[in-house]
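Apart from one protein chain that is not included, each protein chain of the complex appears where it belongs.
Here is subunit A:
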Amino acid sequence: MIINSRFFNRSELMGFIVLAAVLFVILPLTLDVFRLNLVAKYLTYAFVALGLVLCWGYGGILSLGQGVFFGLGGYCMAMFLKLEASSVENTKIQSTPGIPDFMDWNQITSLPLFWQPFHSLTFTILAIILVPGLFALIIGTAMFKRRVGGTYFAIITQAVAAILTILIVGQQGYTGGINGMTDLRTLKGWDIRPDHAKIILYFVEVVLLFACIGIAQFIRLTKLGRILVAMREQEDRVRFSGYSVANFKIFAFCMAAVFAAIGGAMFALNVGFMSPSFVGIVPSIEMVIYTAVGGRMSIFGAIWGAILVNFAKTSLSESFPQLWLFGLGALFIAVVLAFPNGLSGLWADYVQPRIDRLFASRKSKSGWNDNSVADGAPAE
């Protein structure tokens, strides 16, 4: 615990413990498998939100195209699962057995070259990290080296999201088109559909999420984390302190892409399909909203944002399907206008001081001895 208390300050440590308790103990004990699987789906967006905290909250780079990386990760995973589900035995009624069903429907008679390596799980896992990572590296290099930033960058990421969706939908024979890749069954022969598999996948996902939280927190605490904050405020000063601002932006953008891709891959496993409706402009913006609602400056805040907004989405769209999008829009406007640091900002402003006071009055009667401002997120 000595390492932990240094790695997290007191309020972060509490956030860590609460999140771990909820995800590892409380939810698995109280929810049925169907609901737990829904939480697993929400958590796939928590990976994206985590990446956006680094990239947008810290680095000030607003990407409205995280769906692209979520989708690339998801499709890499889905391609592996689809290939396994399309064994010759399973697909013997097709005119070309052994290839995915949608290829057969589109008169494709042999497995395309870029699909071949996805027979290997090792390659697939590497691809989940590297394909979105490299894609982000290319976009990042092209944009940031030319000093494209701010709104222009956000618009370009949107355009990329639109292009990728159109490409996936248009290339039906290679990608499954608008329906996406459905009917994913097994992972190395292990059926991912029954209840016990869903529970195991849920825990795998939560462990991965905590690993990513660890990585994000590590980055935040290094000098690189402080440079990201510095860059957001005074880009020129960072440049004239001898740093290549573009390289740091590229790094933050790539990290966000890789986190999103891990989320996408877990989505394919937990939900059992992948489609272009998780890639385009609307889902990408929704991902930004989760982060904004939770608090773009706070790792734990953003994760709660992803869980809570998705929970609200499910419950609201179950009862009032037409109202959900209006609700989401109103929520975003409210966040931007009224509480720009999201739920974590509200927590830091209203709840945390009370808890601190409680601790302080218990420890000693002296009251305001410890500085609670230095403890929390930077005041803004």
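As a convention for this text, a residue touches a chain if its C-beta (ideal position, glycine included) is under 8 Å from a C-beta of that chain, and two chains touch if they have at least 3 such contacts; residues count from 1.
FYI, contacts and distances are computed from a predicted model.
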| item | value |
| --- | --- |
| Among "Leucine-responsive transcriptional regulator", "Succinate--CoA ligase [ADP-forming] subunit beta", "Urea ABC transporter ATP-binding protein UrtD" or "Acyltransferase family protein", the UniProt name of the subunit that does not appear here | "Urea ABC transporter ATP-binding protein UrtD" |
| Option from A:111, A:130, A:162 or A:229 whose C-beta touches the chain left out | A:229 |
| Residue in contact with the excluded chain [from A:110, A:241, A:315 or A:361] | A:241 |
| Identified contact with the non-displayed chain, of A:174, A:202 or A:251 | A:251 |
| Residues in subunit A touching the chain absent from view | 219, 222-224, 226-227, 229-230, 232-234, 236-245, 247-248, 251, 374, 378-380 |
